[in-house]
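All protein chains but one are shown at their positions in the complex.
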Amino acid sequence: MSEIEKGARVPVQLVLNGTAHTGFAESRMLLSDFLREVLGATDVHVGCEHGVCGCCTVLIDGVAARSCLTLAVQAEATTIETASSLASADGELNHLQAAFRKHHALQCGFCTPGILMSLTDLLRREPEPTRERVVDVVSGHLCRCTGYSGIIDAAMDAVNAGSPKT
Amino acid sequence: MSAPAPIEHAGLRPAGEGPHVGRALPRKEDAALLSGRGRFADDVAAPPGTLVAHVLRSPHAHAMIQRIDIKAALALPGVRAVITGDDIRKLSDPFLVAVKEPLPQWALAVERVRYVGEPVAVIVATSRYIAEDASELVEITYEPLPAIIDTREAMKEGAPLVHPEARSNAVGKRSFRYGDPETAFAEADAVVELTVEYPRNSFTPMECFVVVAEYRAHEQSYDVLSNFQGPFSAHPVMARALRVPGNRLRLRTPADSGGSFGIKLSVFPYIVLMGLASRIVGKPVKWVEDRLEHLLAASAGPNRVTNIAAAVKRDGRITALRMDQMEDYGAFLRAPMPGPLYRMHGASTGAYDIKNLSVSNTIVLTNKAPAGLIRGFGGPQLYLALERLIQRISVELGIDHIEIIRRNLIPGGVFPYKAAAGALYDSGDYPKAVEIALGSGRYDALVRRRNEARASGRHYGIGFAVVVEPGMSNMGYLSTLLPHAVRERTGPKNGAVSLATVNVDPLGAVTVTADAPVQGQGHATTLSQIVADQLGLDPDDITVNLEMDTQKDAWSIASGTYSCRFSPGTAVAAHMAAERIRDKLLRIAAKQLNVLPDDVELADGKARSRSNPDNALPFARVAGTAHWSPVMLPDGMEPGLRETATWCPPELEPPSRDDRINTSLTYGFVFDMCGIEIDPVTFQVRVDRYVSMHDAGSLLNPLLAEGQMKGAFVQGLASALYEEFIYDERGSFLTGTFADYLVPTAHEVPALELLHIESPSPFTPLGAKGLAEGNCMSVPACIANAIADALRVKEVPLPASPRRIHAILAGPEAKPPSTHTHAVAPSRGGRDITGRGSFDVKASPADVWHSLLDPAALKAVIPGCHSLELESENAYRADVSLGVGPVRGRFVAHVRLSDLELERSAQLSGDLAGALGAASGGGHVRLSPIAGGTRLDYDYTVTLSGKAAAVGGRLLDSAADIVIRKFFEGLARHMATPDTSAGERFLARFWRGLAKLLGGRA
Partner (left out) sequence: MKPRPFTYVRPHSVAEAVAALSRHGESARILAGGQSLVAMLNLRLVEASAIIDISRLTELSNMRVVGNALEVGAAVTQNRLLTWPDLAKRLPLLAVALPNVGHFQTRNRGTVCGSIAHADPSSEIPLSLAMLGGEVVLASPRGTRTLKAQEFQTGVLSTSRAPDEMIIAGRFPLDKSRTAAFREVSRRQGDFAIVAIGAYLKDADTICLGIGGAADRPFVTDIALGKPVTDQIEDIVWQLGGHEDIHATPHMRRDLVRRLAPIVIEEARA
C-alpha cells in the first residue's frame, strides 16, 4: 500500500506525448493542473472543473478522459496524450485536424483540443462510426462558438479520409 | 446615395480568381489552435513570484456585512493577504455610473452585499488550492435582509431597496415619442397588446476570466494582462476607479481568447480588484475565474419585461407602436449599462414601416448579479416583444402571420430609410429576401407538415421572425438616456472611431494590428485578405497581431470586439491603412520604374507597370526603399512604411433635439422561419426545420460569416429552449454548474438552412455589415412564435423548458386515489423547500416537550451536532455537521423558539451558515397525546442559498428534508430509550427551564 500524507508533495512520473516526465504534486492536485502548471502542457484547457464541458479531455493510456476529474497522483506511470501530439513534428496537421480547418469546426479554439482527443479515441476504436455515433461522442463537449455542425462534418470527413495519423 | 441591387445566392461562393475579399478562405488562426499552441491568457507565463488570488463571495442575496474576521485565514501557511471592502475603499473610487442616482460599486462589497456571488474578500496566496482553503477560514457575519428578485415587484412601492440611497429600484426613466402615436391609437381599428418577458442568460465562453495584474510602485502604475474584449470605453472607468490617469493603467490582451460573446467586458471590475490586490501585496497577482464563479457572478444579459401594443387597421397595417420596457440590470449598473435599452433605440420599429412610436424605458435594480454586454445586446429583448406582437396581431385579426409581415415590411427601393426613432437603414430589399426564403417550396412544405401533424392530433407550429441587425454602434446612443437639455450641457456624443495599422518592414514583410481583440471570429484571416488585396500579396504573406496594449497600440473608446463593429469598422480602417500604404508604394515604384503612379499596380508580389508588366520590381525591394533609401523617395514623402487609419463614418450623428438617433452604421436583415413540434410524451420542443435568410451586405469571408451565423443560431436556440439563470424568489441562485445551466450539446442542435442575399452597404467602402448577432435576436422570437402557433397560446415563457410546456399543457391533475396516504415530498414551491411529517414517540408530551427545550437533549438528537449552547432566552447556537451521503459540511446554526404553548406546540426559526452556503427557515412542532406516547407533527420551510443551492439543488433540496427527518427520528429514538440519569436530568431541567421560559403562565 502506498500512502501520500495530506499536504505532502510527491513525484509523479508519466509519459506525456511520448516523453517521460516527472513532476511534483500534492495528493489533491488535479491532473489538469498538473499537466498545465507543472509540465507546461497548456494545450490542456480548463473549462468547468466539474466534468461537463470536456475542454480538459486528454487520453489516459489511450482512453479519452476528463483530466479535471482525475488526480495527478492517479496518473502515475500512465501514458498521456494531448492535442499537441496530433500534428507531425514539422507542423503538418493530421486528417482530423485538417478536416477541422476545412469545415471551420473551430472559432476561439478553446474547446478544440479536448474534442480532438475524444474523436481520436473514438476513431482508433471505431474507425467507421456513424454520424449519430460521432454526435454522441461530441455531445460530451460544450462548444459555444461553432454550433457543432462544422465539428460533426469535419469528423465525418476524417472518417472518410481514413483514421487520423498519430 | 442609392444602394446597389442585392446579389442573390445560396450558400458559399467558391474560391477562385479575383480579390481575396469575398472568398471562403480557411483560417490562418487554425493550425496553431488545432495543435494546442493557442496563447490564451492563462497560458502566458506570469512573472516569477506571481501570487494567486481567490475571490470569496456572498452566499446571501441581500445582507449587511457585520464583521469579517480574517485572522484564521491569514495564519494559514502560504496566505499573503486577505483583502476586504475596507481595504479597497481606501485605495479606489467607485466605478462611474451612467445615471444620476447614487449606485456606488467598488471592486469588493462595502458594508452590504446585494447579490449571491458578490465579491466580499480576496485571498492572495501562493497557490489557488491554499487560497481556497483560506477562504473557508474567513469568518463573516451577515445580517440577512429581504431581497427583491422579481422585476415588476421591484418597481412597486415598499419593495426592499437594493440601493436605499437611490430611494427606488427604478432609475433612469425616460419616455420618447415619435410621430403621433396617440392619434394613431385613437384611430385604430384594433389595439393588440401583449406582455413579454425575456429571460436572463449568458453565453458562457468556455474560457473564464483571467487577470494578471502588477502594480509598479515606482511609477504608481498598473500593468495588467487580461482577456478583456472591450469596449475600451471601460478603460477610463477602470483608471478613474484606480485613481490614475489612463497612461498608468496599461492593459494588455493576449493573442487568443476562449470566446467572449460580450461577456468578457465584465472582467473589468476584476482588473481593478487584482490591480489593487497586487498593490497591497507588492507582488504580481493572478486570478483565473472558475466556472462556479462564472455562472454565479460573471455577467448576464439583462432580463426585460415589455408591455407592447400596436394600433392596427383592419387589413393588418400597423399604424403605431407603444412599448414600455423595464429592464432588470441586477444589483449594479455597470458600464456601459444600460446599453441594451438604447442600443436598438433608433431601430425600435424593426423591419416594419411604422411611423408613430412611443417608448418608455426604465432601468430596474434587483438582487441579481449585475448584467453586462452580451451578443445581441438589446436585440433579443426587443425582437421577442415585437415579433410576438406581430404573431398576436395575426391571431387577433385572423390574418396569416406571414401576411401581417408582408403588409408591414419596409418596401424595397426606399433605402437609405429613416426609421421612426432615427436609425438610417443603409440598404436592403426586405420583401425580396422574405419571398426567396418562403419560396422553392420551403413554406409550403412547412404548412404541409403542420397540417399532417395537426390531423393526427399533434402540436405543430410555424414561426417567423424578422430582424434588422445593427452593426457598429454609435457611441452616442447611450446619451439618448439623457434629456436633450442635459446633452446640450455635456456636449454631443457620437461616432465610433475604428483604428488599424499596417506596417511594412525593411524586408517588405507586412504586419497588421487593429483595435479588435481576438475572441475567435477569425479576424486575422479577414484582415489578411483585405490587406493582401490592396498590396498585391497573398493572405499568407500578411501577419496579423491582434494583441492589444493600451500603452502602445492605436485605440479609442469604441475599440474592442463587440456590437458587430469589425466588418463595418475595424475592417474598413485596415482597408484604408492598406490603401495608404499601397498609394505610397505606387509612388515609390513609379519613380523607380520611370512611369506615372497611375500606371503602377501591386500584384503577384510585385510592383509593375500596367502598360508594360515586364517593367517590375519585387514588392520587398520597393518597400525597402522607404526604410533603406529615403533619398530615393519622391519629393516630400516621409520615410518609413507604417500607416494607421482612423475610420469614423459621418452617418453616426449625435442624438437629435427630438431624440432621434442613428444607433448603428449598418443594418443587416434576417428572416427566420421554423416548424416545431411539441413532444407529447416529454413536453420537449423539437425543431423540425429551421431556415434563416440573411442580408449582411458584402460578405468578406463567407466561410467565417456562416460560422458566425451558425454559432449565433445555437445561442439563440439556447435562449429559446435551454439556458437560464434561475433565482428563487428570495434571491438564491440555482444554476451554478453546467449540469443545471444548460448549454446545448451537439445532440440538441437541429440542422440550419442558411440563405443569403447581399445588398452592399453604401456607407462602408467594403459594403460589409455586421452579421454575427442576428440569429441571437431572431431565433428566440421565431421559436416562441412557433410554440404560440402550436399550442395556440398568448404567453410563451422562455426558455420554453419542458417544465414550462407542461404547465401550459397539463390541466389540473386528478386527485390521488384515497387509498394513498402518500408522504408529501419536499418541494420548491417557487421559493422555498417545504415539507411536513409526523412521528410517534414512546414518551409523554411533557417529556418530548422537555427535550425540545433542553440544550443537552437537543444536542443529543441533532444529527452531527458538535456543540449547542443557549445564547439567550429561547435562542440557541449550534455547531453542526450536516449533509446527505458524502455531501456534508460544517455549519453554525442559530435557532430561536417562539409562540410556545406548553406541551402542545412551538414555532422554530433560524438560519445556518457554512462553507457550503447558508440556509434559513422556520417550522412548527405540535405534540398530541396518543396511546402509549406522543404524536409529533412538524412542518417546515427552508431556503438554501449560496453554493449548496447553486450547485446541488437537484439533490440537496431533498437533503434538507432528510436532515430534518433525521432530527425528529433522533428525537423519537432518544425518547424511546431514555436512560434514567438522562431522564432525571431532563426532568429537573425541564421544570427549571419551564419556569424560566414561561414565567407566570406555568
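Letters A and B name the chains as they come in the text, with residue numbers starting at 1 for each one.
Convention: a contact is a pair of C-beta atoms (placed from the backbone, for glycine too) under 8 Å apart; a residue touches a chain by one contact, two chains touch by 3 or more.
Because the structure is predicted, anything quoted here is derived from the model rather than measured.
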Selected residue (touches chain absent from view) among B:K71, B:H747 or B:K794: B:H747
Per the touch definition above, residue among B:V21, B:A433 or B:V951 touching the missing chain: B:V951
Subunit B, residues in touch with the chain not shown (by the definition above): 128-129, 132-133, 136, 290-292, 680-684, 722, 726, 734-735, 737, 739-740, 742, 744-745, 747-748, 801-803, 806-807, 810, 813-814, 816-817, 820, 822-829, 881, 884-890, 915-916, 947-948, 951-955, 957-959, 962
Hidden partner interface residues of subunit A, rising order: 1-7, 26-28, 30, 33, 49-51, 54, 57, 60, 63-66, 68-71, 73-74, 118, 121-122, 136-137, 139-140
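Following the convention adopted for this analysis, only the chains that are shown with their structure count from here on.
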Subunit A contact footprint on subunit B (complex, rising order): 26-27, 29-31, 33-38, 40, 42-43, 129, 203-208, 256-261, 288, 290-291, 519-522, 703-704, 706-707, 710-711, 713-715, 737-739, 743, 745-747, 749, 751-752, 951
Residue ranges of subunit A touching subunit B (in the complex, touch as defined): 26, 28-29, 36, 41-50, 52-53, 55, 82-84, 86-87, 91, 93, 97, 100-102, 104, 106-113, 116, 135-136, 138-152
